[in-house]
Structure formats: structure tokens, C-alpha cells
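Apart from one protein chain that is not included, each protein chain of the complex appears where it belongs.
Just so it is clear, A and B label the chains in written order, and each chain counts residues from 1 on its own.
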Amino acid sequence: MEIFIPLLKAFLVGGALCAIGQVFIDYTSLTPARILVCYVVLGVILGGIGIYPMIIDFAGAGATVPLTGFGSLLAKGVKEAVAKDGLLGVLTGGFTASAAGIGAAVFFSLLGALIFKPKDKS
Amino acid sequence: MAQRKGKYTIVFDDPPMIKSSAAIGSKKEAQGPLKHIFDVINEDSYFGQATWEKAESRMQQDTVTKALEKGQLSASQVDCVFAGDLLNQCVGSTYGLRDLGMPFVGLYGACSTMAESLMVCSVFLEAGAIQRGVAVTSSHFCTAERQYRFPLEYGGQRTPTAQWTATASGAAVLEKGDCPPFIRACTVGTIEDLGVTDANNMGAAMAPAAAMTIKHFFEDTKTNGDNYDLIITGDLGKVGTRLLRELLLQDGYNIEHAHTDCGLILYDMDKQDVHAGASGCGCSASVMCGHFIPLIKSGKLNNVLFVATGALLSPTVVQQGESIACIAHLIYLSSQKEGGRV
Partner (left out) sequence: MAFTPEEYNKMSQKASPNSKSYKNIPMAFLIGGLVCALGQGLMILYQNAGLEKDTASTAVSVSLVFLSVLLTGLNVYDNIAKVAGAGTLVPITGFANAMASPALEFKSEGFILGLGAKMFIIAGPVIVYGISASILYGLIIYLFRLY
């Protein structure tokens, strides 16, 4: 049961964040790319004002895996970097915090593209 | 010489005939109800090539070769080929026809290109500028996706109004003669734009162009929907079909009993996941060349209007906020060389 509760929390909160995204897709003319940008920027704002970290405390991966979590991570990184390096940290914080995710996406995509080929849809 | 009738319509004195025609499709087309209309089905949508663009070129080349073969002709006996497709710089046609050594006129009318190429070829024939011509177009799902929408492996959801670009090609060989079907008249479309901006709702964007061209033809020839066995639109799909019928009804023309749309019949609308229907130049080209032209040839259909519709958009202008300009060209096909409706 101890394992089950955090999984359930992650499922519910993560699912809810996705369902909200789907509402935007279905009921507004926002394109998916715009919705993602909104999620990230919203994550930075909510992370910056300290609300998102509370959601992360509650839901764990349910809050860190959606792109709002990515935004919140950027804000957290900047905050730490500014505290450590001052003005320079403003520029370095975001990339430092997101380096692993972006680095992985870039490199794995490169590898993937070398190995695989796109296929027709059915 | 061709005569002008009314403001928009060209009537041919000595109507060109369609000597032979051919259609090629791929896997998804073979799973649909019109499987039997294709001369060749290539289950491999790469058509044995390394890239999607090469695949489309190959498909178009094969279609022309097949149409010529069915007419017992060789490429050297063709005076001019009129071809186009959906790709930038019409590369599907240019590279597909590169090796055939035929004089080439490249056309762009988006999904209206089959009617456009038949029309231009007919006028060349009527003017005596050529003795024999070929009209051909193609579209490929994968080339269209990567140029107009998203990479194939991108995880996106299609909206219910979206249409599925057919991987298909159709070609027709035209010359002077006495075997049906004959191209009796054509109406050059006007560019219509009622402000639709949703590139996932091409049917709605194109319906006004089809309605306008059909209306022009009816007015010019003083005919109406009752005078034709069939009025075939290109790829309006579910949404566009409904809108076209409504628009024409407002003008007092009821075409419902005679109207069909290639985009509605190429795929199984219930079982194949194509949302509002098929689209692409290859959709109307293959359905006409593989299905309806043979039906007119065999006398099962006598007076047919073919109205191919095209959305003349590019991703660039749509991103700049432009609405979708559309066009529709009309071809009047008949099993009779004389008489009839014009």
C-alpha cells in the first residue's frame, strides 16, 4: 500500500494536467505547440511563486513529468543559480537545470534517427 | 475552334477523347471499397525508393507508363504531358516524368490539378497545337504530411474535419477521335475565399469554389443538376459535400440526387480512420481515371461533370494569418461526341 499511494497520486495529478491539455485542444483553436509553450511558461511562473513545488511535494512524478514540471524546474534552477552566481545565474540557471532532459532528447533523437526510418501511417 | 459559352465556359467544337487511362494506389487505397479500380496496387508506400518524394515521382511515372501501355502507345508518341502535384515546385511530376523525354507543362492547382490538366490538354488539342497529350497528377500521404503538416512519427491527433491525403495517381491519354468518353466543355474556376483559416478543414474551405464553378457552368449552359447522370466533385469530404449542396441550394440548384464526391468513396468512411474523407490530387485523379472514365467509356454513364477542387494554400501564408484561397475547375464529360448539354 505504501507504494500504491504515491503511484495513485501521480496518476491522478498527471492525468488531470493532461486532461486539461485535451480540453484546450478540443475546445480552443490553440495548436498543440502553443499549448506546450503555455504549459512551460505557466510552469515557470507557478514554480517561481512557489505553488508548483507544493504540487510536486504532493504528486511527485505526476507534477514533474508533465511539461509544467519542466517549467518549474527551469525556475528552480534559475533561483539556485542566482543565489550562487548572482547576475550570471540568471542566464545559466535554466539551461543548467534542464540540461539532462534536453541533452537526452537531443542525443537519443540523433541516435534514433540514425537507426530508424519513418513509416507510412495506416 | 473552341467556343466561349457564357462568361466562363469553353465548349469544344471537335471534342477530344480520352483514349486510355490508368490509376495506381497503395496499401490504404487497396483496403478501401474501390480496390478494384486500380491498375496497380503497390503495398509498399515507398514504391521501392529511398525517400517519400522519390516514391511519389515513381508512382506518377508508373501511372503514365501504364496509361500509355493501355493505349498501346509509347512516350515518344506523346506531344505534351500536362502534370502537377501537391509538392513544392511540383517535384513529384518533374522528377517522375524526367526520364520519359516528353514535352512537359507543369501545373499547380492543388487538388484541382486533374481537372486543370485535362482542361489545358483539351484546349491544346482543340487548338491543333498537339495531336496527343497526357494529363496526370499524383499525391502521396507521406510527402504531403511532411510538407504541409507534421513528421510522420509525430504524435498528433487529427481533428474530425481533417482529410486523409490519398497515396494515388491517375493519368489519362487524350487525342482527337471518335471513341468515348469525350471532353465536351470545361469551366475555368475563379479563386474563391470565404475566410476559412483552418487548414484542417479543407472541405469547408473548398466548397464555395466548387459551388461557384458549378453555378457558372449551369448559368453558361442553361442546364441544372437534372441534366447530368453524375456530378463528381474532387475531395470535399463529408463537411465540404454538405456545404456544397447547401450553397447550391441557396442558388436554386438541387444536385443532391446526382452528386458524389471522390473523397467520400475512395475509403471506407466507417472502418478506415480517415475522418472527413480522402483528399489530394491523387484522390480525384485515381477515382476518375480508374473508375468513372471507364464507366463513361462503357456507356454506363453518359453525361458527367467532374469538378476537382483545390485549396491553394501554403503553410507559409497560413502561418501569416491568410485564409485559404480555393479553386475548382469543371470538366463536362460525355459518351456522345455531339448533342448532349452544350
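Note that a residue touches a chain if its C-beta (ideal position, glycine included) is under 8 Å from a C-beta of that chain, and two chains touch if they have at least 3 such contacts.
Since the model is a prediction, treat every value here as computed from it, not as a measurement.
When the omitted chain is restored, the residue from B:Ala144, B:Ala172, B:Leu247 or B:Val342 that touches it is B:Leu247.
The residue from B:Gly128, B:Pro151 or B:Gly299 that touches the chain not shown here is B:Pro151.
Across the entire complex, the residue among B:Ala23, B:Ile37, B:Ala211 or B:Ile327 in touch with the chain not shown is B:Ala211. What subunit A contributes to its contact with the hidden chain is residues 3, 6-27, 32-33, 35-37, 39-41, 43-45, 48, 59-62, 64-67, 69-71, 74-75, 77-79, 81-83, 86-87, 89-91, 93-95, 98, 100-102, 104-106, 108-119, 121. For subunit B, the residues in touch with the chain missing from this view are 50-52, 146, 150-161, 194-196, 201, 204, 207-208, 211-212, 215, 238-239, 242-243, 246-247, 250-251, 273, 276, 323.
One rule holds for everything that comes next: only the chains that are shown with their structure count from here on.
Per-chain Cα centroids separate subunit A from subunit B by 45 Å. Residues 26-28, 45-46, 141-142, 145, 151-153, 156-157, 167, 198 of subunit B are the ones touching subunit A in the complex. Those residues of subunit A that touch subunit B in the shared complex are 25, 29, 32, 118-122.
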